[in-house]
Structures are given as structure tokens and as C-alpha cells.
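Dropping a structure here in C-alpha cells format, bear with me for questions.
Every protein chain except one is present and positioned as in the full complex.
And then chain A:
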Amino acid sequence: MRYSYQRRTCAIARAKMFPKGTKRKFSDSREEPVAGGEDVNQSSLAAVRMLSSYSLQRQSLLDMSLIKLQLCHMLVEPNLCRSVLIANTVRQIQEEMTQDGTWQIMTQALSAANAAAQCSADRLVATEVLCRQTEAAQGEQVPKPFPVVGSEGCPAEEVLEEEEEAAAAEVGMTMSTVSPQAPTSYLPGTFGMDPCWEEEETGEDDDDDDEEEEEDSEECGSGSEGEERERDSLVEDTRTAEQVFGTFEIKNPAPSPDPALEELFSDVDASYYDLDTVLTGMQSVPKMGPYDLLESLSSHGPSPLSSSTSCRSDLNELDHIMEIIVGS
């Protein structure tokens, strides 16, 4: 289901895609079309405003979804249904952004950022400092957008004044200043929205095979049919790198719940979205911001309007690389 850019422009005026009355993430005032609209310039400016607002909202949703996918329960298996639904949402957004061309801009910006990457400690500091600065800069006018790497650095005023593409570029440029971490620790496979749902060790193929086969034999036989299919998928699974939905974080010793992480789950408040908290909470896990997913994608430079299928093949390569890196 695809919305063309042109259709979007028309649809904005009538369809309320995003809810009113939602908390701070979305600006209600910007959703309303300009009254009257007789002046052509005014109405086109309003259209631009709404477009930018829409892209900002869409970006927020994307950020939120990525965070959700990453912050899985430490101790219990994550809810597969929920993960699938979130991943499908992200895929949907990705498809739409690919259609609009914003996807390409974002990934290019990230790859530029990656090229200028420094060591991880510096990066962390830079991100932290940037967060604080941009929060101050935004003041009261803008409802705080999702303060993940990138979008928060994009003051609303600037967004409103530019075309959508330029706005997206702004977002991209801001992200470049954040310089996210190198793709040393993450699962590229996830962002092509091909999540791997199994929880398995990478680089320990033998163990996985044993584990799966054990499960298999215990999994009471129906026909041999079922078993064979299980075995076939086994091979695929063991080859795949770790995943967002998986429990890679559990592989790192974390026997007791991280109090910072517990706090993240206990309630949704402002601190939840502090990048600091996110990073702190995930200290025991491979450090990874949501946009590192994008960056790993960009490092293989998929063509902007490529279909998801070709993205997947690129990402399979990334999977392979990831496996090697994580294994070491």
C-alpha cells in the first residue's frame, strides 16, 4: 500500500493521519490547515507546514518503533506478536519514506556521519552534549520530538520553513553531527526489516544446531514433514546474525536486572526518552542507538528506491559481517 508524494499532499488537508490530543510528541496546532486559504501562497505554505509536520511525526513514530524493538525484556522472552507488529510498522514507514525519497537522504547522511566516526567514548560524549544543547535550543515552541539521535537536533522553526526534502536533509544533517557509533555491534538484518525472531548464539553454530535438534526431537513428532521443515529452517536460523527481537543482550552476563533498565520499563516518562538513560541502560549490551541500524544499512549503500527485497540481500551481507564481528 503506497502513498505517492502527490497523493500525500492532497490527503493532508482532509485525512487526519495522526491523532489529536496525543501527548507532546505531536503538535496539534500544526495539524490544522490555515483558515481561509484564499491566498495561494498561504495555502501552499500551509501545505508545506503540514507536510513537514507529517514527516516529523512519521520520523517520531519511526524512532519510537526502533526504540521499542531494541529495548526488549532482559529476562523473559519478548512478546513475538508485539515485535512482529512493531517491525511491520517500521517496514511500512520505511517503504513510504523510500517512496518519498527521504529514506535515501537519511541514509546518506548517516553514511557521511559514519565516515567521520571517532572512537566510541568520544561519540557518547558528543551525543550527550548535543542532546542537552538541542533541548535548550528548542525552547517551548516545539513539543519535544522524540529525542533520539537526529530528530531532536532539528528545531521546528527550520523545518516549517523549508520544503519537505530540505527538511529531511536538515534532519539528516543534524544526524551527521551526532556521529553515531560504528556498526560494530548491531544487527543490520533488522533494519531491512527482516528481523530474526529466534534467540540464538552467533558464532556457536554447533551449539545452536544441537539446541535446535534437541528441541526438535522433543517437539513430538507429527509427520516427518514438520520435522524436516524445522530442520531446514534450522540451518537458516543458525546462519543469521543476532537480532533486535532476539536476546543478544542476554548473552552478556546480566544475571540481575539492571536497575536503569528496570526504570525504563516501569513507566513512560520524560526520562525514558533521554538518550543518556537509553545509553546507560544498555551499557551491559552492545552499545547501539536506533540509528545505527540505519547507518549499517547505509554503509552498504542500497539504492534509495530499491525494493525491500534488494535491501534484504544487502543486509544478508551485513548479517554475515555482523556474525564475524560479534563472534570475535
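Definition applied: a contact is a pair of C-beta atoms (placed from the backbone, for glycine too) under 8 Å apart; a residue touches a chain by one contact, two chains touch by 3 or more; residues count from 1.
Everything below uses one rule, namely that contacts and distances are computed from a predicted model.
Choosing from "WD repeat domain 73", "Serine/threonine-protein phosphatase 2A 55 kDa regulatory subunit B", "NADH dehydrogenase [ubiquinone] 1 alpha subcomplex subunit 5" or "DELLA protein", the protein name stored in UniProt for the chain missing from the display reads "Serine/threonine-protein phosphatase 2A 55 kDa regulatory subunit B".
When the full complex is taken into account, the listed residue touching the unshown chain is A:Ile93, out of A:Ile93, A:Ala113 or A:Met322. Touching residues on chain A toward the chain that is not drawn are 1, 15-23, 25-26, 58, 61, 64, 68, 75-77, 79-82, 84-85, 87-89, 92-93, 189, 194-199, 211, 214-215, 218-223, 225-226, 229, 232-233, 236-237, 240, 247, 250-251, 268, 312.
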